[in-house]
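Coming up: chain A.
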Amino acid sequence: MPGLGRLGRFALGLVSLALGTAAQAQEKPVPPLVFTGIPDQDESRLVERFGKVATYLEGKLGVPVRYIPVKSYPAAVTAFTNGQVQLAWFGGFTGVQARRAVPGSQAIAQGAEDAAFKTYLIAHAGSGLEPTKDFPKAIAEKTFTFGARASTSGRLMPEYFIRQAFPGKNPDQVFARVGFSGDHSRTIQLVQSGAFAVGAVDYSVWDLDTKAGKVDPKAVSVIWESPTFPDYQWTVRGDVDLTYGAGFTEKLKGALVGVTDPAILEPFGRSKFIPVTNAAYEPLVEVGRSTGLLD
Partner candidate 1 sequence: MQLARPRPGYAAVSRWFLAAALAGLLVADLHVTTLHPWADLARLLDGLARPDFPSVEGWSVVYTVAFAVLGVGLGAGSGLLLAIPFARSRTIRLACAGLRAVHELFWALLLMQVFGLSATTGMLAIALPYAGICAKVYAEIIEEADLAAIRVLPVGTGTVSAFLYARLPEVAGRMRDYTLYRLECGLRSSLVLGFIGLPTMGFYLESAFRQGRYAEAGALLLVFYALIGTRRLWIRGWTVPLLLAAAPLALPPAIGNAAISASLARFLGHDIVPTPLRGAALAEPETWARLWSWLRPILTDQILPGTIQTLILAQIALAATALGALVLFPLTAKRFAGPLGRPLGRVLLVVVRSTPEYMLAYVCLQLLGPSMLPAILALALHNAGIVAYLMGRHADAIPYRADAPRGLNLYAYETVPRLYGQFLAYLLYRWELILRESAIFGILGVTTLGFYVDAAISELRLDVAVVLIAATALVTVAVDALSRGLRRSLRIDTLPTRLSGPAPVAG
Partner candidate 2 sequence: MPAESRAEIVLENAAASYGGRTVLSGLDLTVRAGERVALMGRSGAGKSTLIGLIQAQAPEKVALVPQAAALVRTLSVFHNVYMGQLDRRSTLHNLRNLVRPAKADIAAVQRILDRVGLADTLWAKAGELSGGQQQRVSVARALYNGRPILVGDEPVSALDRQQGARILAELAQNHETLILALHDVALALAQTDRIVVLEAGRIVLDAPAQNLDPARLSPYYEAA
């Protein structure tokens, strides 16, 4: 059937066309700065927060800025490692993953709250668990949900605390059932509905969702507050100075630290952004190794 032969040639032509346009885009004088963020909570909130950041940065930096949404934590890291995005709002652990994969990349700013971030363990009212100061060992044998697999406050740190509280056991051995909800908002919903008795959740998302009236205090409550650890940060690739001119990284850092508009900060659940360096996240590398999530 000649149609098929033509079809094949057509498709081949199209690929070269697609690759050609890609090449053309790179030749443009100033390619847009593209950024993404880990999808850690309700998408509508992500679109709101990152849309505002894009407009703000475009005004401050004088280059076009685009946000590209992703569906999962590793997809955000992948977009950063293959160069599709130059800037990303990572969690503590995904930031470590990304910077290890892209030499020269730097953490430049974190939320003021991220220097001492916390995980909440939350429990369904029917579980009979009460708030405690020390790690609540009574959660053993309950059903338990993490957030995303690569989440810092929803996976890495809680798993670390669990392993410390139950030496020699992994979460599968501690709990009756272990789930990964995918994001913090979903974790809250699952524990609130009773689908899981206990969950580990990002304290800032808990606060945001509580403020938004999405949390029923009669059904779900915080039973434990973790020790603090470093979390979210803006990480930028090392090659942006080459693309946008020397000093661009500093300019970007200045722009982020200089955000004062509460309309931008509020959807992040942050009071302001402060400068940070890669070294601040070294403790997470150790935690990652000890839980087997990093080599």
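Inclusion criterion for the candidates: all candidates are chains of the complex that A comes from, given by their letters.
The criterion applied here is as follows: a residue touches a chain if its C-beta (ideal position, glycine included) is under 8 Å from a C-beta of that chain, and two chains touch if they have at least 3 such contacts; residues count from 1.
What you see is a predicted model, and the numbers here were worked out from it, not measured in a lab.
A.B. asks: Pick from 1 or 2: which one touches chain A in this complex?
C.D. replies: Among 1 or 2, only candidate 1 touches chain A here.
A.B. asks: If you look only at chain A, which of its residues touch candidate 1 in the complex?
C.D. replies: 1, 3-12, 14-15, 17-19, 21-22, 25-26, 31-32, 34, 42-44, 66, 68-75, 77-79, 81-86, 97, 101, 143, 148-150, 177, 179-180, 182, 186, 190, 193-196, 293-295
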